[in-house]
Each structure stands twice: as structure tokens, then as C-alpha cells.
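With one protein chain withheld, the remaining protein chains of the complex are depicted in position.
Chain IDs A and B follow the sequence of writing; residue 1 opens each chain.
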Amino acid sequence: MTYALWIIITGCLVGVTCGVTGSLLVLRKMSMIADAISHTVLLGIVGAFFVSQSLNGIPMLIGAGIVGILTAFFVESLHASGVQSDAAIGVVFTSLFALGVVLISFIGDQVHLDTKHALMGEIAFVPWDTLQVNGVSYGPIAVWMLGSVLILNILLIWLFYKEIKISTFDPQYAKIIGVPIVFVHYLLMTMVSLSTVASFDSVGAILVVAMLIVPGATAYLLTDRFFTLLLISALIGILSAISGYGIAYVWNVSIAGAMASAAGVFFLLAIFLSPKHGYIIRKVRNSRYS
Amino acid sequence: MHALSVNNLAVTYDKQPVLENVSFAVPEGSLTGIIGPNGAGKSTLIKSILHLLPTLSGNVTVFDEPYKQQKKLIGYVPQRSEVDWDFPTDALDVVLMGRYSHIGWFKRANRKEIEWAKTCLDKVGMADYANRQISQLSGGQQQRVFLARALAQDAKVYFMDEPFSGVDAATEKAIIKLMKEWKQEGKTVLVVHHDLQTVEDYFDHVLLLNKTPIEYGETQKVFTLDNLERAYGGKIAFLQRGTAVTQEVK
Partner (left out) sequence: MSAFLDIFSGANVQWVLIGSLLLGFASGVIGSFVLLKKQSLISDAMAHAALPGVCIMYIIFEIKSVPLFLVGATITSLIATHSIQAIIKHSRVKSDAAIGIIISVFFGFGIVLLTYIQQNSSGNQAGLDSFIFGQAASLVRSDVELITIGAFILVIITALFFKEFKLTTFDPQFAQGIGLPVSFLNGLLLALVVGVVVIGIQMVGVVLIAALLITPPLAARYWTENLGVMAILGGIFGALSGASGAILSTVMENLPTGPMMVLSASTIFFLSLLFGSKKGIALKAVRQV
């Protein structure tokens, strides 16, 4: 029982942490940057392993943070030099991700880090990898890491709420009235990188994209209020995690994949049934006017 | 002392000059219309003054101090199409954004700020729409929300980018009323403007622009057929339908 509970708690934390942070990127029309960063943090994790020779949480967070910011920086530099933005994103993330995958093959069997793990995560093993202090177990490390990143993210959003909102809605105006838009941009990039690396162990580098983008996009269909959007994103993240776990349990399939699929189902429901912006209500409204 | 002075500004895009040799100085308390043919660089000019676009050369001073030190004195009304109106927020919240520099880091807008924002909405005739989602507002109403936001800034020098384009009569009236108020309060306003017919009614100063300033000064001195022909390259008859100016050309 506690085993399943820990997995569900981990999944929910992934859902909330990624859902809230990712929704901000959806609003900024930067979903594909989230996609890129979630791939490239793999390089940060492998790099951190080569430097520290361990899969310890702190070096991993630092490595991922650095590579995440570098990803955003490379994409912007290429874009500024005249490369169209979609191609800039494509080139940067595939290069860094490929490098990460190739470097993993040099690590060999010494540690539990392989390409399959990188893609799908190992949420099923999370409950056994616990935080030990003086021989006493304090629960899974993943939960501690996700919890800390979640608290940090919430704190940062709370502190810079105005700045994030203004620079997202109208970046040019924000610049004129003195909002530090570059700072806000890299703040968000850091938050995405940290969320990704904290979730990496559980859901893998690629499926974390689903948790970053889908809850935010679903919430965007359901509300017209900024704060409510953050709340709904978190809620959809949790619902995806729980129902994903249920699906995975029944059919004995990948938990991370099932969570992504569940998130997709919620998005599909919202796109048709949303009382505000759903396809059906739009059709009804249009036929009433014509 | 000049409210705004632009010295030797030049902007290029893809190595093509968009603006060159732009120098002019705007007296405090004036209402300037920036006019010129399509592609003359009107919007580019105010965006580069506001440091939103990189410039090749030149500098901008506001009340004789460098622009960057005077940011708090600058108000801006962008074109409506520059933002995504699907953004999840309401009208009052957008207006409160104008109070940003008055609120400060880590703080939320207090009741006084909210009251201020509501007064600004009221001044543009939008008091009833404070809690309306911005995606549900009409084009003119969205423009008035932007006006209220600029008003809330309580700036000294205002820039507006084609505020009259595609708006209803109520919004047009609100803009004119606001410009007159600002002028009475001694504020300086620069407006990118399209409609030659209304230039003489709205503005006391005119900047005629075509990649470089053709002429700048008081409307009655600058807004002459001769100068217009220089700015528009003699094609003036095709630009506006049935205005006083075009009839003179004919």
C-alpha cells in the first residue's frame, strides 16, 4: 500500500510542479522551448555525473540548470543571427540531446543511468531509493527533490507574480515600464530546468514534456483568469498522474507513458467540452448568430 | 528645455536603412502627430525611441537627461494587434499593469492603486467593464483599456501608435478627450497618425517623416501642401479619399 502511495505522491508532485511552471510557458508561446529543455537536461545530468562521479541530487540540479539556460541562450542566439525559430529550437535540442545519449553509452553499467531510463523514467523504483540519515529512512529522494523544487517554484512565482504576468501579456510594454524581462525569462528557464530534472527520475526526459505543456494548454481552454489557470494546471497535472497510474496498474504498462496519455485525454475532453472555449460551445454559439 | 530630443537616430533592417538622420526636439506640453506614407518608418521611429528596437546610431534624451534614466516618465499605448487578447486576465488587471513602477518589487497592488486604476477606466468610459475578460471586449474597448493603462502610468511623455485605427466613434472621442486633458496638464504627447484629414484638428505639432524627417514644427507652418508633397512624393491624391488636402492637390 505505502509503495503505491509513494508512486502516486511522486506522480502528483510531478504533475503539479511541471503543470504550474509549464502553463507559464504555454502562455508565453514557448512550449517548444520547454520541449527542448526537457531533452537537453539529459546532457546536464550526464555532465554532472562525469564531474561528480555520482547521481547525487544537487550536482544534477546544477548541471541541468546550466544546460537548460544554455539551451535557451543558444536558441535565442541562433534566432537573433537570422535562423527561423523552429529550426533554431530543432537544431539545438537534437544536438545536445544526441550528445547526452552518446555520453551515456560511455558510462556503461557502473550506474543506473541508461537511455531507456532517460526516456521513460523509473517511477516504479522511486519508493526504494529513500533518503537515509543515520540509518533512518525519510521517504523517497525523488519526493524530497520534487517537493523542494515545487516550493521553490511557488515561492518564485509568488515573489515575481506581477513581473511574470506583465512580461507574458505584453513584453514590449513591460520593457518600457521597467520590468526586468530578461531576468524573468531566464528565471522561468531555470524553473523549467529544475522541474524537469526533478521529474526526470520518475517520468523520463521526454514524457516530462507532456506534463509541462498539456495541463497548461488544457487549463487555457477552461479559464480566463491568470491565477485560476495556474490552479487548474496543477489540478490537471494531479488528475493525469492519478489516472495514469490507474491505467498503468490495470494493464501493466509504463506509468510515465500512461500519465502522458491520460493528460492527452483530458486535453481532448477540454477541447470539445470546455464550457468557455470548447469546440461544441463554439459551434452552438456560431449557429445561434448565423 | 525639450520634453524629448532625438539626435541623429538611424535604424537598419537587414542592412537596408529604415530610418536615417533623424533629429528633432519636441517642446514640453505639445501634441505631435507623426505622419508620413506607408513604410516611412513611423512605428519604427517610436519603437526605437523607446529602445524596443536596436539602433545603428543616435541618442534620445528626455528633459535633457538620457532616456534610460527617465524611463519612469514615459507612457506608451501600443497598437492593439501587438498583444494576444486571449491572455487570461480582465480589464482592471491590465490597467493595473500601468501602476507597476509605482508599486515596487514583491508588493501587490493595494486598495489605493486599485481605486486609481478604476478611475482611469472610468475616464475612458470603461467603468462598467472592469471585471470583463479582455478577450470579450470589442476592438475599440480593448484600445480604451490600453489608454486607461497609459493614463494609470501618470507619465510625462506619452507615445501612441496609431490609436485611431479601426476604432468606433466612442473610442475616438475618448482618445481625443484624453489627449486634450494631457495637453492641459502640460504633458507631451506623440502620436503615429494615418488620417491626414484630422491632423489639423488634433495636433499642434507635426513631424513629417519619410525615412528621415522632412519637416518638424507647428502644424500651421509644417502641414502645407508643399511639405506633404515632399513627404509623400507627389502621390498624395491617392492617399486619402476626399479630404481637404487632396482636393487642393487636384
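Here is the rule we go by: a residue touches a chain if its C-beta (ideal position, glycine included) is under 8 Å from a C-beta of that chain, and two chains touch if they have at least 3 such contacts.
None of the values given here were measured: they were computed from a predicted structure.
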{"item": "Omitted-chain contact residue, chosen from A:D35, A:E122, A:D170 or A:D201", "value": "A:D35"}
{"item": "Among A:I45, A:L150, A:V179 or A:A217, residue touching the chain not depicted", "value": "A:A217"}
{"item": "Where the missing chain touches chain A, by residue", "value": "26, 29-32, 34-35, 81-84, 86-87, 89-91, 94-95, 97-99, 101-102, 105-106, 108, 115-116, 119-120, 206-207, 209-210, 212-214, 216-217, 220-221, 247-248, 251-254, 256-261, 263-264, 267, 271, 277, 279, 282"}
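Operating definition for what follows: only the chains that are shown with their structure count from here on.
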{"item": "Centre-of-Cα separation between chain B and chain A, whole angstrom", "value": "40"}
{"item": "Chain B - residues contacting chain A, complex", "value": "47, 50-52, 71-72, 74, 76, 78, 82-84, 86-90, 93-94, 97-98, 100-101, 103, 106, 108, 133, 135-136, 149, 153"}
{"item": "For the chain A and chain B complex, residues of the former touching the latter", "value": "27, 29, 159, 161-162, 165-166, 168-170, 172-179, 220, 223-226, 228-229"}
